[in-house]
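Some notes on the structure that comes next.
Just one protein chain is left out here, and the rest sit where they should.
Every chain is named by a letter (A and B) in the order it is written, and numbering of its residues begins at 1.
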Amino acid sequence: MKTLTAHPARVLVVVVVTALALIGAACGGDDSTDSSPDAAAEATSTPAPAGDDAAATPEDTAVPEREDEPEVEESACPVNALDGADTPVEITLWHSMSATNGEVLDELITAYNGAQDLVRVTASFQGVYEESFEKYVNTLRTRGERPDVIQANETVLQQMVDSQSIVPIQACIEADGYDSSDFVGRLLDQYRIGEVVVTMPFQLSNPVLYYNGTDFVDAGLDPDDPPATFDELLETSRTLVASGAVPQGIAMDIDAWVIEQWMNMAGEALVDNDNGRSARATTTMLDSEAATAIYELLATLRDEKLIVNTGRGTDQSVINKYLAVALGDAAMTIGSSSTLGEIYTQIGQFPDVDLRVAPLPGPEGGGTAIGGGSLYLTDQTEAEERAAAWDFMKWLNEPAQQIRWSAGTGYIPTRQSAVGEPDLEALWADRPGFRVAFDQLADAGPIPGGGGPVIGDHAGVREAIEQSLEALFQGASPGDAQAQAVEQADAAMADYNRRIGG
Amino acid sequence: MADLARRARWRRRLSIGARYLLLVVVAALVLFPIYAAVMVSQKPLTALGDLDVLVPDSPDLGGFADAFDDSNMTRYLLNSLIVSVLITAGQVVTSILAGYAFAALRFPAKAALFYLFLATLMVPGEVNIVVNLETIQRLGWIDSYQALVVPFLAFAVGTFLLRQAFLGIPQDLRDAAAMDGYGHWGFLTRVAVPLARPTIAGLSVFSFLLAWNQYLWPLVVTNDDDFRTVQIGLRALRDEAGSNLNLLMSATILASLPILVVLVLFERQLIRGLTAGSIKG
Partner (left out) sequence: MTVSGPIGIEEARATAALRGRRQRRGEVALAAALLAPSLAVFGVFTFYPLLRTIWLGFFLQDPFGLRSRWVGLDQYRDVLGSADFLNSLEVTFLFALYTVPTSLAAGLALAVLADQHLPGMRIFRTIFASTVATSVAVASLLWLVLLQPSAGLINQFLDAIGRDPVDLLNDPDTALPAVAATTVWQNLGVVFIVTLAAMQSIPEVLHESAKVDGHGTWSRFRHITLPMLGPQLLFLTVVLTINAFQSFGQIDILTEGGPSESTNVLVYSLVQTLPIDPGRAAAQAVVLFVVIGVLSFVQFKWLDRRVHYG
């Protein structure tokens, strides 16, 4: 502050000199590639080529090979560095868990900090996934202080790799000889690029159907027989509305995740190159038959006034779809299993609502992909911090913690061995809704590429899908909406790939 | 005669009555969103689906208590207070200094510099966020009060208002002060600033309000909950509160209370200050 006010002249000089320098450079610089306006990017360590440590990789991985998979170096994850370190080692976590889910996460962290003296975790809520990731990227670009661990959703996998700012968790798995075979099916595959597991699972979710059994009974429907296919969803909505039980059958926000999951359920890839898993994705399949079925379903619901559209992208749009069911505007909605915990804390206020959960109705042939998100280990940390972070992430994935996490939030336990544990069995017996997403995932058929899509600008593709759905709900034909989605999504991917130089 | 007077009196009373009625109706309209929020903050979620929610009930202050418990609200409020007071003080000082220079001193490129000051009003802070964030990172100021305060320590509007106020001081006073041997500094501190007190008061309230309401910048330069201001806290609470509209409204009302107090206490200063500064055009 003092130096700032004391040397105005110097500041002016700096401004002028900078301006001149910029102009000079502007004239000189033509097409020099990689001439950063900042100091040259810090060279990332170039580790030796990945060895033949395939032992840690399950044999039956369905994920295709990829030439530009991230390089793995065991030494990047010094798992034993906590021995003899100055303890407790402090690490920071940026997370996106709010409301009930945030409280449960805080409880878990308090429990972890209390259970051992080596590591202290400080967590801070950084807004929803998108906000938190934006903040991470801004911090990275301006060379600021990043957290040791950041929680993110499944859409940033490719970007995190491209950012060259993280340690692939594969390094820790190999360095620690960590047994990853107990993770539920296809969970690690979701987070692989080629053979390399990039990030540590933590919060695992799936979209499910929420519905009010009371409305079903009022409409003469069997609440134990929820719709399972697109046709049934449509028929159920018609019956619900025709009977006068509710003004609208279903409330939905505009969420590209659900569209992606419907593509997965149809066994179709969303993007080329095996869902972006054998090479960088370059184009979307939003004009495929599977996509057409989705857009046509929504158009029919729209035309017959069977759907409340609560809008896109805002936190309000999510809250509003649940409130629509709670307050009687619609009988069904589609949402993440991870809102179950929050719903159960609020449901007591609505005695007329008989809340039920069913698998996501949709096409057949494939199955839903892993949703939710994971924890990324950033590379700015020192050896002992990486070791501490690894210890913390392992602890969070132990069955006991995963059961507690699932019971509080509705996230799906990441470990197979959690099944059969008394706590989980008791929860599932008491509130069967908590089991639906787990079973749905366990029963899921194959997906091209072995997991959901991997896209550099996944957010841009989702934006394109959501804008096309907005157009649809304002009256666009399914075909026009799809064409718009393809054009915009492909442009977003091309733009990203061009800037990454891939 | 008496009859006429009585009728005139009646007409006046009627007209006064009508005026009050109009005032009350308009006041009710202006206050309605706040009133509705207060009511919602007192009711359970189930009450929301009904207009009855607007009927006052036995007050339940639980929402307010929750708003304090469930969030770092006390800390947010304190941070906002610290930041706003520092910004206000800083802006008043720098504006007095610069305003005096523009009003009373002769120096080269004065007009150009004055326009340069005014030009800062046309540069939206948002435009500069890309680079300012970089600067703050480089200074190591992320999660600090400096980051929230220092970029706002100069204020073109304040400079402008104080220049106007200083220009309004009669030449006689300046001459008299010169005779008494006051230099510029003495004149500024002993004569000009006391005379400009109404403008300074108005500017202070204005600066405080602006600082209190900052939104985007505090959002970008704070990662640590302990440095977040109340606006950012509210924004985070919107997510954290989930569907708890009553909790959210409780927090929203809490967040605006301190500033409402400032307004009630200093409304006159604000009006006088703005009048004194701007009326001379």
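The rule we apply is simple: contacts are C-beta pairs under 8 Å (C-beta built on N, C-alpha and C of every residue); 3 or more make two chains touch, one makes a residue touch a chain.
Predicted model only: the values in this text are computed from it and were never measured.
Among the residues A:Q346, A:Q440 or A:Q467, only A:Q467 touches the chain that is left out of the figure. Within the set B:A89, B:I129 or B:I169, the residue that contacts the chain not displayed is B:I129.
Remark: the omitted chain is touched by one listed residue; of B:I142, B:A165, B:L203 or B:M249 this is B:M249.
In the full complex, chain B makes contact with the omitted chain through residues 16, 19-20, 22-23, 26-27, 30-31, 33-34, 36-37, 40, 45, 48-51, 53-54, 93-95, 97-98, 100-101, 105-108, 110, 113, 116-117, 119-132, 135, 150-154, 159, 184-185, 209, 212-213, 215-216, 231, 234-235, 238, 245, 248-249, 252, 255-256, 259-260, 262-264, 267, 270-272, 274-275, 278-279, 281. Along chain A, the points of touch with the absent chain fall at residues 4-5, 7-8, 11-12, 14-15, 18-19, 22, 26, 29-38, 41, 133-135, 137-138, 140-143, 159, 162-165, 308-314, 316-317, 320, 323-324, 326-327, 329, 457, 459-460, 467, 470-471, 474, 495, 498-501.
Definition applied: only the chains that are shown with their structure count from here on.
Touching chain A in their complex are the following residues of chain B: 44-46, 48-49, 133-134, 137-138, 142, 146, 150, 220, 223-225, 236, 238-244.
Residues of chain A touching chain B in their complex: 1, 4, 94, 98-100, 102, 124-128, 135, 138-139, 142-145, 147, 315, 319, 322-323, 326-328, 342, 346, 349-350.
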